[in-house]
Structure formats: C-alpha cells, structure tokens
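Every protein chain of the complex appears in place save one, which is left out.
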Amino acid sequence: MDPNRFAYTFSVRLHDTDAAGRLFFGHLFRHAHDAYEAFMAQAGLPLERLIREGELLLPLVHAEADYHRPLCQGDRVQISLAIEEIRTRSFAVGYRFETQDGTLAATAKTVHLQINRDGSPASCLSDGILDAIHPYTQNRPQ
Amino acid sequence: MDPNRFAYTFSVRLHDTDAAGRLFFGHLFRHAHDAYEAFMAQAGLPLERLIREGELLLPLVHAEADYHRPLCQGDRVQISLAIEEIRTRSFAVGYRFETQDGTLAATAKTVHLQINRDGSPASCLSDGILDAIHPYTQNRPQ
Amino acid sequence: MDPNRFAYTFSVRLHDTDAAGRLFFGHLFRHAHDAYEAFMAQAGLPLERLIREGELLLPLVHAEADYHRPLCQGDRVQISLAIEEIRTRSFAVGYRFETQDGTLAATAKTVHLQINRDGSPASCLSDGILDAIHPYTQNRPQ
Partner (left out) sequence: MDPNRFAYTFSVRLHDTDAAGRLFFGHLFRHAHDAYEAFMAQAGLPLERLIREGELLLPLVHAEADYHRPLCQGDRVQISLAIEEIRTRSFAVGYRFETQDGTLAATAKTVHLQINRDGSPASCLSDGILDAIHPYTQNRPQ
C-alpha cells in the first residue's frame, strides 16, 4: 500500500448485512467514518476532543460511494484512506475498501468543511488541520 | 387496545433486516425508543428539549426484549406502549410489537432513571415526569 | 411539490444524531432508502418481493449526498423523491430533504443497476421497472 495512506480494518458483521445477503449500502459510510475517526486520532486531532472543545468544527458537507462488489458477513475488509484534495476551507478524504484477496469492493469520498462557532464557513483551513492531513495527501509535491 | 396505551406504527425496512432475512434483534430497541420519543413528545416532554435544557435527565439504565416471531421486511408493526411501573426515582416503559394480523411478535421494556446534573440519582421523580406518565400507567387506581 | 415527485416524511430521532448534536451523515442514506422502499411499494414493485423472488435484482452501485443544513432531533423532514435519469440498464433516484419551514437541508442520489441472477449486468431495464418508474421521471416528455 502507498505509504502515505492510512489503513483501517474491519469485519462485515451480521447487522451490516440485509435480507439481500450483502452489506446494506448506507453502512459503508459508517465504516468509512470509523476509519476517518481512527485516522484523525492518529493525526493528533481526535474528533471527541474537537467536538468537546468546539473550537475546530469540520462538518461533513458531501459524501459519495461506488459499489463494485457485494460485501458479505464475515468478509474481512481493509480501508485505505488518503487525503484526495485540499481546498481553501475544506478537504476531501478518499477511501478504498478491499477484501482479503485484494479485490476492490467499493470506494468512497467525504468532504469536510471548516466552520466557525457561529456556523459560517472559516476563511481558511487552520494550520492544525493542514499539519495533520498533509502527510496523507496523495500526489503531494515531494 | 387498552385506552391508556400509546400507539406507534412503523414498517420493517431493508436495513432493519440481516442476512438471516429477519429483523436484527438490536434494531428492535431503536424502534422501541422511537415510540418512546413520540410518546414523550405527546406527553409534553419532548426529549430534544430535555437534552437541550439539561434540567431533567432520564438516562436509560435497563433494557430487555423477548422475541416471539420473526419480523421481516415490509411488515407493518404497531407498538403499543404503557408505563409498567413507577418507582421513587425511575419508571419502566413496556412495549408490545404486533403485526397487522394481531400477532404478538415481541415485547420490550426500558427503565429510565432521573438523575441530577452531576450524574447522581435524583431523590425522586419530578412532578413534571409524574404528570406526563401517569395517564399511561397500567392498572392505575381509578 | 412537483406532482411527479413522491413524498415521504420522517422525524429525526435521538439515535439519528451523534455527540455533535446533529444527524450523523451516514444515517441520511438510511432515510433515503426508506423513502425508496416506500416508493417502490407504491409503484407496485415492493423490494421484499423482488428479494424473495430473486428475478429482478437492482443493487445500488452509487450513492451520494450533499449536506446544506444540520438536521437535529425532533426535526420533521419531508423527502421528495424523483427519478432523475434512466439509462440502458440503470436508473438514478434523486432525494430532496426539506424541514417543515421549507428549508432544503440535504440532497441525495442513488443509482440502481439491474443485474441477472448470476450477477452480470442485465442487457436493459425490464419493462416492469420502466413502467414503475416512468411516472416519477423528472422533465419527462409530456
């Protein structure tokens, strides 16, 4: 795996599946966000602290996913996460979901916007955020 | 239905089911709590106001359910809710889950404890709570 | 509302929210799919029958959402659903989430691909699907 991606592993559990026998599509986003939380904690910005302190707010403004292969109960899945884009006041996180045999089962993306305490968009991403996410940015200049 | 029960209806959705083709047991509690929220709103104590104001805190300290018949996607279910027990500083809510043909599919119970802002148990249930739940108490003296 | 949109209403419940006090983004997709299930049932193609019979399979191959305003516990939300695009073997469903005062809180889209029993893409959408979704297609020729 690309060294500037972050890895997170989970098992597809019974409650992830539905009567059609596969992962219910909406639950993919739950797992993507679990990986994002683990990533932010490792990057030094655990979400629980951000929420508790209320200084640095990063609500999600966009989410999307593409489903390539069904995921079934018992599947062991690796999410690899990278920062796909950094804009003035937002950044995009990309996720690849691969099963143990290396098959790409799904991809996802979430976009996070920095806002002020009053809910208005921040003028720009804070240095704390930029420092945290920069090492995981894809195709960054060396 | 007993006139001092509160009725709440929902449909079993695809995400409620799992690969075994039936409602995942844990999701029954989500639906029970939906009925409780609707009940509390009608009783004049909407949970969102209690949480926002922070004066009257009623964390759940016990939950249980018995599963009699599988519930499947598309099933239309009526929950009937009643206050089963009032103690000094807590009360128990009972739920019956019936499908359209009147079959009892499950029962559940949740116990709610009134606590103070600092997390310690309240000395007794507040009058506001007692007034709200009294009309829905089973077998109450007439 | 545009007459060829399908309406579905829900309340934001406690379990929909997270510690940041707003709807957890992933749960928006659960509600979108609830609306889709209600829509398909009304259109004569209830998902539980499709899954049980296994003849007509419509897995979701793409999902996306944009979040404009936070949704909070107790918010009453109307989803209005329309068919946004019909392709050879797939169709896209669009969702608008509006609160009671008419504010657009979010939009979402899901894409459904018709596949054969062996998992390969169908050569084209079946007549049953086309008949069901055609009345809800946006900007369709009159």
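By letter and in written order, the chains are A, B and C; residue numbering begins at 1 in each of them.
By our rule, contacts are C-beta pairs under 8 Å (C-beta built on N, C-alpha and C of every residue); 3 or more make two chains touch, one makes a residue touch a chain.
Just so we're clear, the structure is a prediction, and the values are computed from it rather than from any experiment.
S.K.: Which of C:24, C:39 or C:136 touches the chain that is not shown?
M.R.: The missing chain is touched by C:24.
S.K.: Which of these touches the unseen chain: B:48, B:75 or B:98?
M.R.: B:48
S.K.: Residues of subunit A in contact with the chain that isn't shown?
M.R.: 11, 13-15, 30, 33-34, 37-38, 41, 46-48, 51, 72-74
S.K.: Spell out, residue by residue, where the missing chain touches subunit B.
M.R.: 19-20, 22, 24-27, 29-30, 32-33, 48, 51, 59-67, 70, 110
S.K.: Give me the subunit C residues in contact with the hidden chain, please.
M.R.: Residues 14-15, 17-22, 24, 26-27, 72-73 of subunit C touch the chain that is not shown.
We adopt the following convention: only the chains that are shown with their structure count from here on.
S.K.: Counting only C-alpha atoms to place each centre, which chain is farthest from subunit C?
M.R.: B
S.K.: By CA centroids, point me to the most central chain in this structure.
M.R.: Of the chains present, the most centrally placed is C.
S.K.: Can you work out the rotation angle that lays subunit A over subunit B using Cα coordinates, in steps of 5 degrees?
M.R.: Here the rotation carrying subunit A onto subunit B measures out at 180 degrees.
S.K.: I'd like to verify one number: the distance from the centre of subunit A to the centre of subunit C, where each centre is the average of its C-alpha atoms, in whole angstrom.
M.R.: 23
S.K.: For subunit C, what residues touch not just one other chain but two or more?
M.R.: Counting only residues that touch two or more other chains, subunit C contributes 30, 33, 48, 51.
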